[in-house]
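Our next item is chain A:
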Amino acid sequence: MVEYVIIGNSAAAVGAVEGIRQRDNTGNITVISEEPYYAYSRPLISYLLAGTADDRKMAYRDAGFYKDNGVLLLLGVRAVSIDTVGKQVILSNGKMVAYDKLLIATGGKPFVLPMKGGDKKGIYTFIKRDDAEQLKSVAKCGTKAVVIGGGLIGLKAAEGLVKCGVDVTVVELADRILSTILDEQAAVMVQEVLEEHGINVILNDTVTEVIGDDGVSGVILKSGQSIECDMVITAIGVRPNTDVVANTDISINRGIKTDDHMCTNIEDVYAAGDVAEAYDIVYEDQRVTPIWPNAYMQGEIAGRNMAGDDAVFDSGFARNSIAFFGLPMITAGIIKPVGDDYEAVSTVQPEKMIYKKAVFKGNRLVGFIRLTDIDRAGILTGLIKDKVDISPFKDKLLDKDFGFVYMPKSYRKERLLGVKRK
Partner candidate 1 sequence: MISYVLPEFLVMRDENRCIQCQVCVRQCANDVHYLDEKDGKVKADDAKCVNCQRCVTFCPTHALTIIPNPQEFKANANWTKKAITEVQKQAESGAVILTSMGNPQEYPIYWDKIVLNASQVTNPSIDPLREPMELKTYLGRKPDKLEFDEKGRLITKLTPQLVLNVPIMFSAMSFGSISLNACESLARAATELGIYYNTGEGGLHSSLYRYGKNTIAQVASGRFGVHANYLNAGAALEIKIGQGAKPGIGGHLPGEKVGAEVSATRMIPEGSDAISPAPHHDIYSIEDLRQLIYALKEATNYTKPVSVKIAAVHNVAAIASGIARAGADIIAIDGFRGGTGAAPLRIRDNVGIPIEMAIAAVDTRLKEEGIRHQVSVVAAGSIRNSADIIKAIALGADAVYIATSALIAIGCHMCQKCNTGKCNWGIATQDPQLVKRLNPNIGARRLVNLVTAWEHEIKEMLGGMGINSIESLRGNREMLRGVGLTQKELDILGIKAAGE
Partner candidate 2 sequence: MKRVYALEEYCVGCRLCEINCIVAHSQSKDIIWAFKVEEPRPLPGILVEEARPISFGLQCRHCDDAVCIKSCITGAMHRDERDTVVCDTDKCVGCWTCIMACPYGAIKANENDGKVVSKCDLCPDLSQPACVSHCPNEALIYVDRG
């Protein structure tokens, strides 16, 4: 019987459990989780903060998941190191767990900004359930917060705080918010909405110093400006949490390097999710793509392969669906291309807050932005993923009623009448 061991207990881990069980119903699965919770939806921590998610919503799988899948769950235990020769994982409680097949799904951890006063009380990160609970206990109406970083996590934290009645300032180093998923046009539109809801946004600047005695009382920006506040949330990004592979022969670049089967350079050791670096089909190189769907899918592929399958991960590329104060946006792939290889088209209807953009490379769609009008955006995601030749209907891609009706009949029939979707 195969001993499967998974380090981490989030999207990638659950994907792996389900992937393993597609093929192997008997092998033992051990999941090692530093966080003392059943798998929960990490993206929902901002909903938790805002008070719009309860335990039921937070739970990623129902309570019977581990039992039903025959998983031995070790909660609140950290994997300290891996012995790839002896094939065992060393735990923080001193115990060892032997494996035949190992998955590293340790996710990401926050970048820490080197700044003066960075050790004061009242500085938070926003990655874990506990972070949200902690923040919620201090985010009282009328308090003031500075969020460092105007990316997805920073702005989600900001939104949650505003909903608690906190006065929030976001400080972003780049020239626009959400710079990884939006171009200037879209960023300006979204920023407007944030500001309408009371978030104060400062661009092209960062925090150099946190001031206060014991606890935080304010920050000083690079520009010299100082802002009073009761708390600071650092959200300048996450990086792969590769701690557990330090001092092993598992190769790391930015994240743990994997092949198209999600296997690391060491046999029987796999990596998936935010900790892993895998092939990105639009950038056509190895990348860390820290998004939930990617984590699950990589985990599932890894799980299937751990159980003896020959599954290839071929859907790696960035894509995000997110909303701020009811303004939805879906973006994918390359949204702000550099270079002559790319071509971009866009339409904007400012009064309706609609913005749409498509980015092409040759006859392929490689990225898009959809603001407000997100209907059926997945069709575009599908075109990116399947590398479809979009030339016959390129001019229709941004239309309100774009759909299969505009695609060549043969392709449409194959997709709509086909037996299975691969």
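We take it that a residue touches a chain if its C-beta (ideal position, glycine included) is under 8 Å from a C-beta of that chain, and two chains touch if they have at least 3 such contacts; residues count from 1.
Criterion applied: all candidates are chains of the complex that A comes from, given by their letters.
Given the structure is predicted, the values throughout are model-derived calculations rather than measurements.
By the touch criterion defined above, chain A in this complex contacts candidate 2 out of 1 or 2. Partner candidate 2 is touched in their complex by these residues of chain A: 15, 41-44, 47, 52-53, 56-57, 59-62, 292-293, 296-297, 300, 315, 319-323, 328, 330, 332, 374-379, 381-383, 385-386, 401, 403-406, 412, 415-417, 419-422.
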